[in-house]
Structures are given as C-alpha cells and as structure tokens.
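All protein chains but one are shown at their positions in the complex.
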C-alpha cells in the first residue's frame, strides 16, 4: 500500500495572495462630488483572513494602479487585517515571484485569489486558486476553485474555509499513512 | 387532558441579544480615503426592534472589537434604536451570563441572534436563536431559526416577527389550557 | 349596452402619496463614525415621478419621525424631484385626509405607496395602492399592487408605469363608450 499510485494529496499552502479589488471588495468605487473615494469590505471576509493567520498562513493583499485603493486606504486595510498590502503591476507574477522565492516556497505552496484577466497566469500557477462567483468566464476557467459568493460578499471567507479544509484533509491523510506504514 | 404529554410549549423570551455586525448590518465596512468608516442599517430592522420593545421585551445590541462599530457609531445606534449597546469579547457567553442572571432570567428566556462562529455557544443555549440567511453553514446549524433575509436586509425584523408569533401562540395555548381546566 | 353592468373602470388618480423610506429608498440608513447620515435613491424612480408629473399628477413624498430623513435631506429630495415632502405621524391617514379634502378629491382619486404596517389603512383606502416587492407580507396583503422591484431599486418607477397604464386604459375605454353611445 506504501507507494500507492494515484493518491491525490490535498494541497497545503503556506502563503496566500489576494487581490483587494473584486475579491476583498465588490470592485465598487464610490465617487463623491467632493472628490473623496471609498471602498467596502465585509467583516465575514476579514474573519476568514484571521482564520488563516491563526493557522500560521501568511496572507498578502494585492492592489494595482488600476484600482481605487489609494495609499491611505491600503494603510487602513493593513491595519484592520494585519496583512501586508503591496501594489502589483499589469502582470502580478513579476512582482510575486521574488516574494515566493525569498520565502523558499514553490508556487504549489501558494494560494492565489484574483478576479480579472491580469490574474490568469497566477491563478494557473498557484497550488490553490480561486475566483469570486461573479468573475468573468475567462478568469473562472483559469481558477481551480470558483466561490459561490461574489467579491466583497464573503468570497474570501469561502476560499479561506476551502484552504483550511484542504489542510485538514492532508493532515488526516498523513495520519492514515503513518498508521499504514506501522501496520505493514 | 391536563398533564398532557408531548405538548410543546412555544418559547416566550424576555430579553434579546443581537449582534450588530452581520445581523443588524450587512457586515460591510466602508473605508474612506480620508479614513472615515461607515456601517449601514435598515429601517425595517429598527422597526422590528421597536415592535419587540412595545411588547416589553428588552433588546441589547452586541458589538465586538473585531467589528468596525466604534464608540461613536455605538452611541448613534443606541440613540436610534433605544437599545443598550455593549461590547463583547471572543466568547460572548462570558459577557452575557452576568446580564442574564442579574435579570433573574434563564437562557430559555433569552433570544439570541448572531452571524459567526463566536456566536455558536450562545445560539445553542438561547431559548430562541436565529441567524441571517447568509451566515456560514456551521453557524446556521447552531441556530434554531434561519432567516430568509440576509443581514442588514430585514433579518432582525424577521426574527422579531418570529419571536412575537411564538409569544402569541403561547398566549393562545395558555388560554386554551385555562378553558380545558375549567371544563374537565 | 349603455348602463352595462360589471364593466370595471380602471382607476384614474390625481394625487400620489409615496413614502420615502423603503419605497423611494432601500430603507437603508448609513451611519458614519463622524455621525453623518445618508440615504440612497435611484434615478429610475425619480424618472418615474417625473413621468407622473408630466401627466399633471401631483406627487407628495412622505417621511416620518422614525426615518432617517432629516430636514436637510427632505429639502434635497424636494429640490431633486420637484415634489412637496411632508412629515407624517404613526397613522399617515390623519395627516393626509385634510390634504385630500383640500384638493376636493376622494380617496379613490389617490394613489398610495408604502412599505410598512403604519401604511396599511392608507393602502386599503386609496384607489390605487402599491408596495415594493420586499415589503413584509402583512403590508403586501393590504396593497392592490405588489411591485416586482424592491424599494429604492425601481419600485416607484414600476408603480408610476402602472398608474399611467390605468389612465391609458380608462381613456381608451371612455373613447370606446363614446363610440358605442353614438352607434346605438
């Protein structure tokens, strides 16, 4: 039974990248007559992030120049979630590769959540990847998991629960393997 | 007929605890470029709270450190709803038990509404308990009643109507019992 | 055919009362850390109001002490919609009866739109009455027309189109009656 072929190991990730716009937020930008801007996040999603952090998983939030997430909003997000917030370019892969290597991780150790075409290469590479349920079809096709919830409405929480479930499965599978090894 | 077995008595509660974040609000936190924060409540829900108060039921609103409900927002909520607003920790049970005892009530006299994992022990204990329709599954399983409405969209109103209906039923059942006792 | 029984005449109304909270708005109150408040209306609904005004139908908006519609918001609403905005008490009927009599109208000439229990007697009395699709069941039962749209999402527009359609029907029926009378 040892050396069994075809057993799929659930992915256990150590680092999660999550786009702010469209995943943690609804993607809405609120424009004021006076020029102020605003975004909306959900406590359910921030709870999901805290669930991952409690399991020693590092969560990094990604913003891009195209978003409405200005520096002061990024600071507020960092403070509220306890996550590092970094700005990525048109191809997030270029910005994230050094971070993954610096932590001596492979892309299979990474979870990625994105909601638009720029995220496709990262969604393909990451060990676990997800999109909110309201993402464009072409982006949904690139992700390993499609959330039922829409962006800003619990999608991050849903992915967090999926990640923790995979970890739980992997743990019990390893447990089983140890028992198997002892008995045979 | 007196001493009849198997008759279930509808719960009549005297005290309601209701989480603000995710029940009275959508759980959304609106972040401004300038750093302001905002939550949204629904007049339908505040009407529901007034309906309970008219029936001499005390309603207490609960906030937690994890919410975006700052002191000034709590004050606004207290003013608008006429409810006491208190802050609870990771396990609300510890904060609420003294309040229940102080009022010489048991947990069966309490209605509890919550929307996340921290609320599970209170949802289990309370005589009547409810979650908004958009709560995580594990929390839904702990509650006696699942609202059709989502948090911040009428869920509190729906639970208020459920509570009043139970009270109405209990009253007509007692009426019936009095008639039965006279006749036999 | 003249004096024909059983022909139902479509209602033609001259005056419309419309609750602001829950009909023209979603019923949401947005609370700020700083204490500001905000409501949200939809351009589709304000277009509906203008459609009625073009047909010489007077539209009066109703607010109540329980709403978050403060005087300055009422002024903004009046300015944007060209409607009179008045504040009504727990039983709007008491405030509106003098207005209906002053205009030498009966309640059959009135259209009423409301979304909560206080509106029930007016919904019953008015010649045409409607509730948004997300109103509580007891209120829906009192109204002659239930909108598919929710409050603040086009319900007022939908009722406006319903009112104009009734007027159109009445006109073509009168036309038909004139033809009938000439021919027989």
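All chains are identified by letter, namely A, B and C, in their written order; residue positions are counted from 1 within each chain.
By definition in this document, a contact is a pair of C-beta atoms (placed from the backbone, for glycine too) under 8 Å apart; a residue touches a chain by one contact, two chains touch by 3 or more.
The structure presented is a predicted model; accordingly, all values stated were derived computationally and were not measured.
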Report task. With touch as defined up top, name the shown chains that contact the chain not shown. Result -> A, C
Report task. Using the touch definition up top, pick the residue from C:47, C:94 or C:141 that touches the left-out chain. Result -> C:47
Query raised in the report: Which residue, C:70, C:94 or C:176, contacts the hidden chain when the whole complex is considered?
Result: C:70
Query raised in the report: If the missing chain were put back, which residues of subunit C would it touch?
Result: 30, 36-44, 46-47, 50, 70, 72-73, 76-77, 80, 152-154, 157, 161
Query raised in the report: In the full complex, which residues of subunit A touch the absent chain?
Result: 21-22, 26-35, 38, 66-68, 115-117, 134, 136
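One rule holds for everything that comes next: only the chains that are shown with their structure count from here on.
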Requested in this report: Using only the C-alpha atoms, find the rotation that maps subunit A onto subunit C and quote its angle between 0 and 180 degrees, to the nearest 5.
Outcome: 180
Query raised in the report: Which one of the chains is closest to the middle, using the mean of its C-alpha atoms?
Result: B
Requested in this report: State, to the nearest whole Å, the distance from the C-alpha centre of subunit A to the C-alpha centre of subunit B.
Outcome: 33
